[in-house]
Every structure is written in structure tokens, then in C-alpha cells.
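The complex appears here without one of its protein chains, the remainder shown in place.
Up next is chain A:
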Amino acid sequence: MDASAAPTGQLVRMRGRSYVAFVFSPVVPIVGWLEEIDATLARSPGFFVGKPVVLDLSAVDLSQSAIAHLVASLEQRNIRVLGIEGVDAALVTTSMPPLLTGGRSCMLTQNEPKKPEAKPKPMSLLLDSPVRSGQSIVFAEGDVTVVGSVGSGAEIVAGGSIHVYGTLRGRAMAGVNGNSAARIYCQKIEAELLAIDGYYRTAEDIGATLRNRPAQAWLDGDIMRISPLN
């Protein structure tokens, strides 16, 4: 006999593998427990559809026909029982789902229906009217652009840069989330306060020669620089 001869038939290979299943533990009265299941289904229909479900009958004492009836009742609700545990092997007939043993509890990871992909948030905020005294615009996610003026006593706080196509008379705070590369641009600088990443200058410290001119402010290391734009 040739030792190297290939086996003629396909080998049936058995492997063990464990899976996660929902375990139902019915309690008496079974009717009440089924109503509970119905309530869950009413809240989220299809919750158990396609999910493996195991019946743990250790908390109840049911006859063979009662078990068969329970399995059928679940079947009616579109819940297919994969196996039964916690019951005497003699009570489980061949028409019933097989008896399972050795289950270990684990965390259920729910596969929520995927939410429609959220649109990426815009990284800039555009305001096309003047920002009035007393108004505070806070946009930590990115740049703020104002087409119009920012009034004295108004405030703009941005995670990114601030652009003002008008006169900046109020306070502008850019790069509030630690973005030292943020800048402040305006067509006419009369700002009460400029700040970038925590470094600030008040109106007093803004050179008189810059006033009323287009300017930008940026951080040069620890020093805020303000320079004319033309």
C-alpha cells in the first residue's frame, strides 16, 4: 500500500468555535414574559431578526410540551431559537433546538444600524452682516469671516483665523484652542483687543500709525506682531 496515496474522499473536519448569542431567560408567568418581549419588539421592530437566541430555562420548570409551545411562540415573533440550556436533556426532543452547555456570559456588542455618514463640519463661519456691539461670535472649530464691520464692544472668538472685511472696532480672539498659526486680518484696524492663542494686545499697545489701515496680526514666537497689509 502506497503510503503517499492521496485520500480518495473529502475529509470531514470538525472544529470547535464559540459564538455570542442573546440569552433569553423566561420567568413565570410565561405569558407575562412574552408580553414583555412583545413590548420590546413594539419599541424596536426587527431588534431580534437574524440574531442568534438561546433559551435559558433554568429559572422555570416547564414540561416538554410547554417548551415546544414557547419555542413556537417565539418563532411566531420571528425569533429563531438556536439552542436551549438549563433544562434536563430528556425534555428536549429532536424537533427542538439542541441542548447547549458550558455557556459563558460576555458583553453584548450591538451592531447599531449605521447612521448616515455625518457631513464633515464646515471649518469656517461666514457672517455677511455687521457684528454689533454686545454680540459675541464664538466659533472654536475654525475660521470666522465677517463681511462688514465688528462694532465696538462686540467680540469674535475663533479657533482659527479671523477675517474682517470692514472695520474691526471690537475684540478679536483667534486661535483660541492653541492654534498659534492663526492670524487676524481686517480692512481697518481700530480694535479694542487682539488675541492669538492667549497672547494679546489692547488698543493702547496697537501702534497709532497702524490705526485705520488694513492690517494683520500674527504670532512670532511669543510676540504678537501687527503689520499693515499694504
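Keep in mind that, in the parts below, contacts are C-beta pairs under 8 Å (C-beta built on N, C-alpha and C of every residue); 3 or more make two chains touch, one makes a residue touch a chain; residues count from 1.
By our rule, contacts and distances are computed from a predicted model.
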Practice task
Have a look at "Glycine cleavage system H protein", "Cell division protein FtsI (Penicillin-binding protein 3)", "Septum site-determining protein MinD" or "Integration host factor subunit alpha" and point out the UniProt protein name belonging to the hidden chain.
Solution key: "Septum site-determining protein MinD"
Practice task
Please pick, from A:52, A:86, A:103 or A:153, the residue that touches the omitted chain in the full complex.
Solution key: A:153
Exercise for the section: Looking beyond the chains shown, say which of A:95, A:129 or A:230 touches the absent one. Expected result: A:129
Handout entry: Residues belonging to chain A that touch the chain removed from view
Key = 129-135, 148-149, 151-154, 167, 169
